[in-house]
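Notes to accompany the following structure.
For this depiction, one protein chain was excluded, whereas all remaining protein chains were kept in their positions.
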Amino acid sequence: MSLTADTFDQAVEALVFASDVALRAEDVARVYGEVTGAEVTSQDVAEAVGRINAAYRDGGRAFRIEQWAGGLRLATVEGLAPFVRALFEKEDERRLSRSLLETLAVIAYKQPVTKPEVDHVRGVGSDYALRQLLERDFVTIAGRGEGVGRPLLYATTDRFLDQFGLDDLGGLPSPREIEEILADPAFNKERARLLSEMTAPSTEATAPPTTDSADVDA
Amino acid sequence: MSLTADTFDQAVEALVFASDVALRAEDVARVYGEVTGAEVTSQDVAEAVGRINAAYRDGGRAFRIEQWAGGLRLATVEGLAPFVRALFEKEDERRLSRSLLETLAVIAYKQPVTKPEVDHVRGVGSDYALRQLLERDFVTIAGRGEGVGRPLLYATTDRFLDQFGLDDLGGLPSPREIEEILADPAFNKERARLLSEMTAPSTEATAPPTTDSADVDA
Partner (left out) sequence: MHRVQLEPFEGPLDLLLFFIRRDEIDVHDIPIARIADEYLEAVRVLEHVDLDAAADFIYTAALLIQIKARMLMPRPDLDDEGEPIDPRAELVERLLEYVRFKEASGVLAGRFEARQRLWTRGDASAERQRLGASTEVTYRATIFDLVSALGGALERAATAAPAQHAVERESFAIDVQRAWVLERVREGGGAFRQLVARRSKAFVIVTFLAVLDLAQRQAVRVVFGVDPMDFAVEPTEPVAQPAGPSLSAAA
């Protein structure tokens, strides 16, 4: 294959396609340089990605190159999720419990952070959640703090960024103002129902069964 | 998304793209039918694949949908293999197998340590893992021990510290922290004893007679 501008785009596409992790533009440029001897920059790679994505859009392709966790990654477009989901069926991996999300939020915004700090913010022990987050590689040990006993510090991983569709930590959404949050009437209607059911099962009208998703959109 | 012929092609493309295994045309047809209620056959799928591959060829895409023994699968075109291969060679360096990690962990905590001691803690022979770790410069020979035959002593390298983001060996989680991190109810007395034995100053090599040095989980 001769080395035309087309070949560069194809090489970029092939590399992103073949990688099972987010691939940094620098790495793409480096590998391309190693194989061809040509000098290319991250900027060249970014431009190639732009051309490739435009071609995907025009051609009605099922996927795009996304920029997550500081790297490039092929992923299906949103509208096709029902098909792919039907193929896999197993949804478990794609759910996070509220306690995992809460623990993850504290770590994401406060990192690097110790376990006692996380526990303090949440008001409960976070051992189990932390262990799960470590196991799922959303969180990692990032060193030791300065205080007494030099406690372990926890931080989020690249996989966290990838799985939350973030390019870097700067992309973390900034939370609303406290007053605004507190005044939000949509807050946890579902839990009001659950508590009233627990304390006085007979009085309250039974709401239809809902999942965590009410909380998710809050 | 409305269900046009385009959507069918996109669904086929998305399914083949996202599947963990080579996908049989029947399965693609079944899943599509399940989601949309439309009746499609393997033949329809084959035709969609034909259209998709034609679009790939015309658009100069880096991959094709191949029909191999197991079914449909996306793969890069032959001419781009050098790039992909160069990428994989780079990536492999950043990865460690489970048996390497285990061996590395024992050496990190017990160093300087002899091979029989490592074998004893792991319960399996570590020749292969040890060789790999030496080769990758995670472990080095740190001298000879006192016991019979003056066995070689192994210790971790600066590269090990660097790769695991540690300033020094003091950064390694302590036995108590390991217990916390693993948060494992099965973390029984016996394991705690082994840990404390390990982190105590290394004494004489107390290797039990191992009858088989096969690195079982290599």
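Each chain gets a letter, A and B, in the order it is written, and its residues are counted from 1.
As a working rule, a residue touches a chain if its C-beta (ideal position, glycine included) is under 8 Å from a C-beta of that chain, and two chains touch if they have at least 3 such contacts.
Note that the structure is a prediction, hence the values are computed from the model and not measured.
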- Message: In the whole complex, not just what's shown, which of B:38, B:54 or B:101 touches the removed chain?
- Response: B:101
- By the contact definition given up top, give the residues of chain A that touch the hidden chain. 17-20, 66, 73-78, 80-81, 84, 94, 96, 98-99, 101-102, 104-106, 108-109, 120-125, 128, 134-135, 137, 140-141, 157, 163-166, 173, 175-176, 178, 181-182, 187-188, 190-192, 194-195, 198-199, 213, 215-218
- Contacts from chain B to the absent chain lie at residues 14, 17-22, 73-76, 81, 84-85, 88-89, 92, 94-98, 101-102, 104-106, 108-109, 120-124, 163-166, 172-173, 178, 181-188, 190-191, 193-195, 208-209, 211-212, 214, 216-217
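The rule we apply is simple: only the chains that are shown with their structure count from here on.
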- Note on the structure: Listed in rising order, the residues of chain A that touch chain B in the complex are 1, 6, 9-11, 13-15, 17-19, 21, 23, 27, 31-32, 34-35, 55, 59-63, 74, 76-77, 79-80, 82-84, 86-88, 115, 127-128, 130-131, 134, 141-144, 150, 152
